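I have a structure here, written as structure tokens, and I will follow up with some questions on it.
With one protein chain withheld, the remaining protein chains of the complex are depicted in position.
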Amino acid sequence: MKVKTFHENIFTLQQGKKNFLATRNLSPGSRVYGERLMQVDEAEYRIWEPKRSKLAAMLLKKLPSPFTTTSKVLYLGSATGTTVSHVSDIVHQGVVYAVEFSPRTMRDMLPICEERPNIIPLLADASKPQSYANVVEPVDVIFQDVAQPDQASIALSNVQHFLKPGGYLLMSIKARSVDSTAKPDTVFKQQLKTLLEQDNSRMELVKKQKLAPFHIDHLGVVARKTE
Amino acid sequence: MKVKTFHENIFTLQQGKKNFLATRNLSPGSRVYGERLMQVDEAEYRIWEPKRSKLAAMLLKKLPSPFTTTSKVLYLGSATGTTVSHVSDIVHQGVVYAVEFSPRTMRDMLPICEERPNIIPLLADASKPQSYANVVEPVDVIFQDVAQPDQASIALSNVQHFLKPGGYLLMSIKARSVDSTAKPDTVFKQQLKTLLEQDNSRMELVKKQKLAPFHIDHLGVVARKTE
Amino acid sequence: MNVKTWFADIEINEDGSVAECSPCTQDVQQLAERLLVFQADPKQIPPEGFDPVQNAIGCGFVAGETEYYSLLQQTCIAATRLKIKNSYSPDLRIIHAVEALDDIDEAANLLAERLGIWYGEHFPEAGMFTENLAKFVAENGLRQDLPQDSQFHETAQSSVGMEMDAEDGAIIKAFASDLSSLYERRHVIESYIHKNMEQLAPNLEEVAGANLGARLISMAGGLQSLSRMPSSTIQVMGANQALFKHLRGKATSPKHGIIFNHPLIKNSHPKIRGKMARALASSLSIASRVDAFSGQRNPAIKEKLDRKVLSIKEGNK
Partner (left out) sequence: MNVKTWFADIEINEDGSVAECSPCTQDVQQLAERLLVFQADPKQIPPEGFDPVQNAIGCGFVAGETEYYSLLQQTCIAATRLKIKNSYSPDLRIIHAVEALDDIDEAANLLAERLGIWYGEHFPEAGMFTENLAKFVAENGLRQDLPQDSQFHETAQSSVGMEMDAEDGAIIKAFASDLSSLYERRHVIESYIHKNMEQLAPNLEEVAGANLGARLISMAGGLQSLSRMPSSTIQVMGANQALFKHLRGKATSPKHGIIFNHPLIKNSHPKIRGKMARALASSLSIASRVDAFSGQRNPAIKEKLDRKVLSIKEGNK
């Protein structure tokens, strides 16, 4: 088994002809969602499936990773914590503020928080950043994966409040959540326009990339906040 | 609407380009199983669908009809009386002994008997002709449509007991009831052999014909008892 | 020669002429009962070619054909009604019970899944499912209503589940109680099936077990029909989809249908399942025939199957 660094603290494991994306397990011996664990030398790696994670798909589709081991991250739409746990692996000396709106979904994530000291759960509405502004510090990265129609506006208001100048926004735009009848390309264009062209947006596009075949009708976007 | 005689007391109605098989309703104004009624001049006709009746299919597939208006008929496997009612129309001055094994099915046929004086219901097992030998008189025609493996033997024992010399047996052989795994043609051959080649059979084949497309894997057989 | 017709006992001379005839009275109910007695046990059967119509007129039972057929129809209808009334046989009991069981299972699964999700919102730590959960909720209701000495009392105290109020509690408790009652019904119907199987088909029960035996009877539409099926049909009964594929030439012949659920096949190595299925189907076919015709338990059927099974296993070693 060969381990290669793919981005800072993100790895690819080569097994025969197969390549797996993986992160180093912050809580060795413990699975979060039934993912495969692989032991290589001293370290344990957790396989990270692009079909189950928008972020993994974005990385495999060659969008850049802004994460370092000490990044402060605001994660919007953490769901049951599948991807959050990998981010927690990557920024193991940093912190992840994980915002999720659904109590049921959040309930399933609590055990993960209890195992990993760098995840701060926030049962809150990502479209109301004021409601967690008394907790979240200025962050290096915002990752967003929410299924709401005003995805770009939500990202923008969080960027404004919490993203450091020079920090990165990574977001996955789900066309059908915005408008279930319009063509995905039309939706993407309109969402990007909202994100980048508003007067006070301060966001510049770094790269965008569709997430097919891992996720159909999803666009991955990386943008940077001007200094 | 044009009415043509197809066989004695069996008709075809021509409506536009469509031809319907039909019998003249013995109980005018009354439907037996939801069939279409058509009034032509003084008479009311009941449309007889070949897909719902083996006998209708046999006639349309050009097997000869042995029925006259005064025929005595032994009908084995009358089910809920769909086809029996048409036979009752045809032999309106004759009589139909209708044998059915299932009490539930027979229950549904009782109201038809109560409307038509020429149907005699017999809740009995067609493979035990002795059990109704104290009722049934010598008949001109035996029609058989049963779903049992020994179809030919059943026909034969009834022929022996009740069919007049020179009388006709009409039967529909359902391949799958005899053997669900063998090829239909093999089953047909074997059943015909039983019917025609036994020492005391006295039956000679008049005509046979597959009933597709109306009924898949069914063979229609007309045979005559030697004088 | 003395023969019985539906309307009279008749003494016939050797040349076929009537020697003596004592017609019954024209009482439809009595005639119907006479008919059924004969049907159940046909004796003194009229010879081939015997004409009941002319004889009935000849011996003065009726005046003419019209009256004859009218009376015959009335008699046959009355007999048929009587027979239908008394036809709720063990077969039919078993068929209805098996079908009701299937429907109860499907309904209970549906409701149990719902109860799991619904109650799980409130007490996800309860860790019970289906019948256990239904009984627990029907008995206890919400977390806060658990008695002090309940083994779940402590877990309930620290539950992360959502709080529900008394009205929610009443509704979910009644829902669980409905479900619990369905499970109860399931058990009652199962023992009813067992009882009827023992009575109707002791040999089939011995070879197949009560559940599978009942299911075979149900699928065949009765013990009589089952007993008439070729063993090859019994072997694949219930494998309809696979069978139709095979008949259309799109797959190999299926080796077993519902009889797959028999431990002899389920627990056998796949390599010998085909042989096992053939042996079992053949034994089931014999058992159902014996049940249908004599109804006596005959241990030899099962013993023969056991020997066959042994020889199949030996042959595979």
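We just call them A, B and C in the order they show up, numbering each chain from 1.
Everything that follows uses one rule, which is that a residue touches a chain if its C-beta (ideal position, glycine included) is under 8 Å from a C-beta of that chain, and two chains touch if they have at least 3 such contacts.
Fair warning: this is a prediction, and the values are worked out from it, not measured in the lab.
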Where the missing chain makes contact, among the chains that are shown: A, B, C
Residue, one of A:14, A:69, A:131 or A:186, that touches the chain absent here: A:131
Listed residues A:106, A:156, A:169 or A:195, member touching the removed chain: A:106
Chain not shown: contacting residue from C:11, C:27, C:65 or C:99: C:99
Residues in chain C touching the chain absent from view: 81, 84-88, 92-93, 96-97, 99-100, 103-104, 106-108, 110-111, 113-114, 117-118, 121-122, 160-164, 167-168, 171, 174-175, 178, 181-182, 185, 188-189, 192
Chain A residues that touch the omitted chain in the full complex: 95, 101-103, 106-107, 110, 113-114, 117-125, 128, 130-138, 148-150, 160-162, 178-182
Touch list for chain B against the chain that is not drawn: 103-104, 107, 110
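Note that in this section only the chains that are shown with their structure count from here on.
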Separation of chain A from chain C, taking each centre as the mean of its C-alpha atoms, in whole Å: 58
CA centroid of chain B to CA centroid of chain C, Å: 30
Intercentroid distance (Cα basis), chain B paired with chain A, Å: 74
Multi-chain contact residues (two or more partners), chain B: none
Touching two or more other chains - residues of chain C: none
